[in-house]
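Only one protein chain is missing; all other protein chains are in place.
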Amino acid sequence: MLQLDIHPTGRHFLQIPGPSPVPDRILRAMSLPTIDHRGPEFAGLGLKVLSGIQQIFKTKHPVVIYPASGTGAWEAALLNTLSPGDHVLMYETGHFASLWNKMATKLGIATEFLAWEGRDEHLPNAGSWRRGVQAELIEARLRKDTEKKIKAVCVVHNETSTGVTSDIAAVRQAIDAAGHPALLMVDSISGLASADFRHDEWGVDVTVSGSQKGLMLPPGISFNALSPRALEASKSAKLPRAFFDWAEIVEMNKTGYWPYTPSTNLLYGLSEALDMVLGEGLENVFARHQRWAAGVRAGVNAWGLPIQCADPAVYSPVLTGVITPEGVDADALRKLIHERFDLSLGTGLGKLKGRMFRMGHLGDSNDLTLVAMVAGVEMGLKLAGVKLAGSGVQATMDHFAGHPAPLPRKNAA
Amino acid sequence: MLQLDIHPTGRHFLQIPGPSPVPDRILRAMSLPTIDHRGPEFAGLGLKVLSGIQQIFKTKHPVVIYPASGTGAWEAALLNTLSPGDHVLMYETGHFASLWNKMATKLGIATEFLAWEGRDEHLPNAGSWRRGVQAELIEARLRKDTEKKIKAVCVVHNETSTGVTSDIAAVRQAIDAAGHPALLMVDSISGLASADFRHDEWGVDVTVSGSQKGLMLPPGISFNALSPRALEASKSAKLPRAFFDWAEIVEMNKTGYWPYTPSTNLLYGLSEALDMVLGEGLENVFARHQRWAAGVRAGVNAWGLPIQCADPAVYSPVLTGVITPEGVDADALRKLIHERFDLSLGTGLGKLKGRMFRMGHLGDSNDLTLVAMVAGVEMGLKLAGVKLAGSGVQATMDHFAGHPAPLPRKNAA
Amino acid sequence: MLQLDIHPTGRHFLQIPGPSPVPDRILRAMSLPTIDHRGPEFAGLGLKVLSGIQQIFKTKHPVVIYPASGTGAWEAALLNTLSPGDHVLMYETGHFASLWNKMATKLGIATEFLAWEGRDEHLPNAGSWRRGVQAELIEARLRKDTEKKIKAVCVVHNETSTGVTSDIAAVRQAIDAAGHPALLMVDSISGLASADFRHDEWGVDVTVSGSQKGLMLPPGISFNALSPRALEASKSAKLPRAFFDWAEIVEMNKTGYWPYTPSTNLLYGLSEALDMVLGEGLENVFARHQRWAAGVRAGVNAWGLPIQCADPAVYSPVLTGVITPEGVDADALRKLIHERFDLSLGTGLGKLKGRMFRMGHLGDSNDLTLVAMVAGVEMGLKLAGVKLAGSGVQATMDHFAGHPAPLPRKNAA
Partner (left out) sequence: MLQLDIHPTGRHFLQIPGPSPVPDRILRAMSLPTIDHRGPEFAGLGLKVLSGIQQIFKTKHPVVIYPASGTGAWEAALLNTLSPGDHVLMYETGHFASLWNKMATKLGIATEFLAWEGRDEHLPNAGSWRRGVQAELIEARLRKDTEKKIKAVCVVHNETSTGVTSDIAAVRQAIDAAGHPALLMVDSISGLASADFRHDEWGVDVTVSGSQKGLMLPPGISFNALSPRALEASKSAKLPRAFFDWAEIVEMNKTGYWPYTPSTNLLYGLSEALDMVLGEGLENVFARHQRWAAGVRAGVNAWGLPIQCADPAVYSPVLTGVITPEGVDADALRKLIHERFDLSLGTGLGKLKGRMFRMGHLGDSNDLTLVAMVAGVEMGLKLAGVKLAGSGVQATMDHFAGHPAPLPRKNAA
């Protein structure tokens, strides 16, 4: 029998920025017996989750649900809209933007990788990894593309490697201002269902997302929300595709079925997640994450450590990156915290390796679990010999105590 | 479908001194399909749990497992050993000792309820509810009983209403010093599997316990650990009994079965709990609770609030009672903490109502969940306008960070 | 980790007449985290199950839910209504009636055990164990009790050891016809929620039941449904009682709580069971069991083996007892069937040992699981060398195919 905890008692604190802590309700829903994916019961499930997920993306257009993890949905967005050699403009917000750029290159797409060119005070080599997408850079680049060779602009909504949530509406405005026909493709893998996102209103053509972040599911299914222009583009896109092809899926989804075997038990979990998120109300969910994030940042500020996101306007409601003092190996710190306090934090990725760690504040959390996270980090920092300006735990507690959650409570039973 | 949380997200903090937080392993084990209680598989289960529970009580003699909650096991201890009108000496450590005394009276037993007669500084009416059993009072009383009319001495090991863990070995020594034949009956409902307990070594005749505390199970099954003298006494005891009668159960248990239908799915949970507790090692379990209790008390001391247990020698490793300042209604405080922070605390019982609350540090907990509990209480105290001498959370964190858990870690997988 | 199956694959067929197969919905509900039995969420749960269980018993009066198995509820019925030495009239329908009689004797009650005096053709020593309660015998006996010394009449509704469902309304009529004030106490442990039962309409004073039969829960909680006369009688009843005492429980239940720790996780299961049973509708549930029973009996009749219940008017809808031919050890047959086909059957109890076995048709079953049960028994009978008149499986199939379930189906969702 599988035993996964290395600590003898108590629940592990999974405070990485995804997979997020999965609510018991969802874990239990996923343990329902698998049913016939061609039977009548399945259509009820399929239609329910397809309709619910549209509400999550705030779209009236089709959302494709893949029986594949988020990386597959990244690939799907590219394969369905582009042809070999097509030019695409991507923006370097961090490690995941870089990985998506690398994937596009690997698939034979000609990418151009825009970045902010300034120099950062705390992390000299951080480049644009502490800021959001600068829409004006995109606009300027598109204006130069007089031949309209650029087929798509790809940006990351909530950059999981840094804790920066870019302004997607501004990117759409920049494209329109440049009068450019490029598609807008957005990775909101870690933003969806935690940070405000509006697929239709913001004019996104393809939104890529996954199950294991704001939707609080285990990893394993992922999404492409489409626009009519994206669907149109897919008709002439020439990159080879079959498993990820939208056309057959969108067609069969009309009756609640999939052309091949879907990930049935994760769809059970999705059904439960939709009940939970839509039952609470998306705006309430967004406000809840904003409040949590503010409480956690209050703690980091009290410590006197720099937050990875250098621009308060684009602080992520989902996670907070913290830069460790020079000479303090962030990964050694994470290891110490994991061993002593059964708390998992996110590592610094790519060029940030060893210089920062990430605290997730998403999924099945509440005030006390987040206070506990801040406490675990604070104990670890002290044990690692880091001098702190003040008590982060106290600041986080003060924030939560001073800002009551505005949410209506659920009734018992 | 049953929905029990009134808060929209995150796990509830169940920090009452039992039922304790139940580990997922046990909840999952309890969800195995029910089997035939007369079939061959059942005997394997029955023999396993009967043998394992003996190790928990540290006894070589029979332990009776009832398909009934702890109150039933209290009654069982009395019914199997006593006859109508028998004299019994009980000791008033708190609310649960008082309830057991009341039950005995109701069953037609003549009880005498000993208590420490001093006057308490913080709670003038607390009487003996802030101290452990004074064995010398028992010895003195028994010496006076020259006719040996007293058939049994009944004491509570870990008084759940106050957070005091009495010295049971001293009670046995007192009885022996008085040369008295009375049986020693002990309630260790909330002590077993958290606080050191030794049925055989300490000469206990009947130990009463339940599932929902140190064993980390839901409530519903309970125990009588027996001595040969208790078994002998049961042969002549005259109080009417059938369901609780030891004889038939002890006889049938030899083959792993019960005379009537046992609580099968709670026995699944018990099997898992035994694997967990015995796998960790009882001495490690005791040390773990002592460390937790010290950390929580460090927090209470930093606040400057009195601990209910006035004698540090008998602090409970299982729970800590805290006396609120005059004028602060402890139950209003508990309500505020529950509503704001999804944290349940124990109420002040009986004569302590409104003047104290209880924090459990048992069950499926760890350093961070206990820090979170202290944080939740601290936020609540401040919101209730209580002046605190200092930060309890910081003190608890310092204790845990400064006292690494001495336990060997489990290996993954 | 607990592994209970001795067969490598597939679900065990638990076809004993209880514990019945537990639906996954209930097992999952029971795995919810335990909550504070004194907290506000608990009251919602408590009031829900207390109200729902009244509908199951068809009563407007209190139903006491014990955190104890059914044997405890038997004892509770006697302790709350009777005094030492009271005279009680019981009726011998089979093994469980005999055990209840034995328990009453053990508790100091003077019982008289009525039985049908005829001689059975198939089982010469079966006595009254193949027939229902003969209400006229009760009436005759009560008429003789001119001093009204008999305080209660105790009968079993659905005798689990034989598969006979007695006419309880007729017993009430008999008592009334005799103009006798005796209380009517009924064991419907295996009848409730499967066979028609009406506590108020039939004038029952105490109905005893349990969780692990028609309610499809694991064993561990049990019930006493009361009448105003029973409550009145409890005020003067003198048998010592505390754990089982109705008064304090009935009083506290008004707010949804219990005086001592209830069996929280089994109450979760009860909540789910009530949703299922009341959602389907009690009359539909009764009809479903009648249809199942008719199908199984068709199989037994086709084999040419005698059904334990000799009177078709009182065939049980819950289980069917089958008498094996002389020389065929029913327990050896059961063992063979268990080993070869992973199917558990009920044994012959008491005086029926070795001469009959029992097939349950209750709990989480359907047409195909019952056909499989009949098939497993038929294969076993043949392997044991029993000559069969014809194919029982075919007859059961013909019955089910020929009698479509009249139930409205649930909609998918």
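Quick notes on this structure:
Labels A, B and C are assigned to the chains in the order they are written; within every chain, residues are numbered from 1.
By our rule, a contact is a pair of C-beta atoms (placed from the backbone, for glycine too) under 8 Å apart; a residue touches a chain by one contact, two chains touch by 3 or more.
Values in this document were obtained by computation on a predicted structure and should not be read as measured data.
The hidden chain makes contact, of the residues C:111, C:320 or C:365, with C:365.
When the omitted chain is restored, the residue from A:27, A:53, A:184 or A:362 that touches it is A:27. As for the chain not pictured, it touches subunit A at residues 1-2, 4-6, 11-12, 14, 16, 19, 21-22, 27-41, 45, 66-72, 74-75, 79, 84, 103, 106-108, 210, 212, 218-221, 239-243, 245, 260-266, 268, 271-272, 275, 338, 344, 347.
Although one chain is not shown, part of subunit B still touches it, namely residues 1, 24, 28, 31-33, 40-41, 43-45, 48, 271, 411-413.
Panel shows subunit C; residues 2-11, 13, 23-24, 276, 280, 284, 288, 339-343, 364-369, 371-373, 375-376, 378-379, 382-383, 391, 393-394, 397, 400-401, 404-405, 407, 409-413 of it touch the chain omitted from the view.
By our rule, only the chains that are shown with their structure count from here on.
Residues touching across the subunit B and subunit C pair largely coincide in numbering: over half of the numbers involved belong to both copies.
Each chain gets a centre from the mean of its Cα atoms; for subunit A and subunit B, those two points are 46 Å apart. Our note on geometry: subunit A versus subunit C, Cα centroid distance of 54 Å, whole angstroms. Multi-chain contact residues of subunit C (touching two or more other chains): 1, 28, 31-33, 40-41, 45, 271.
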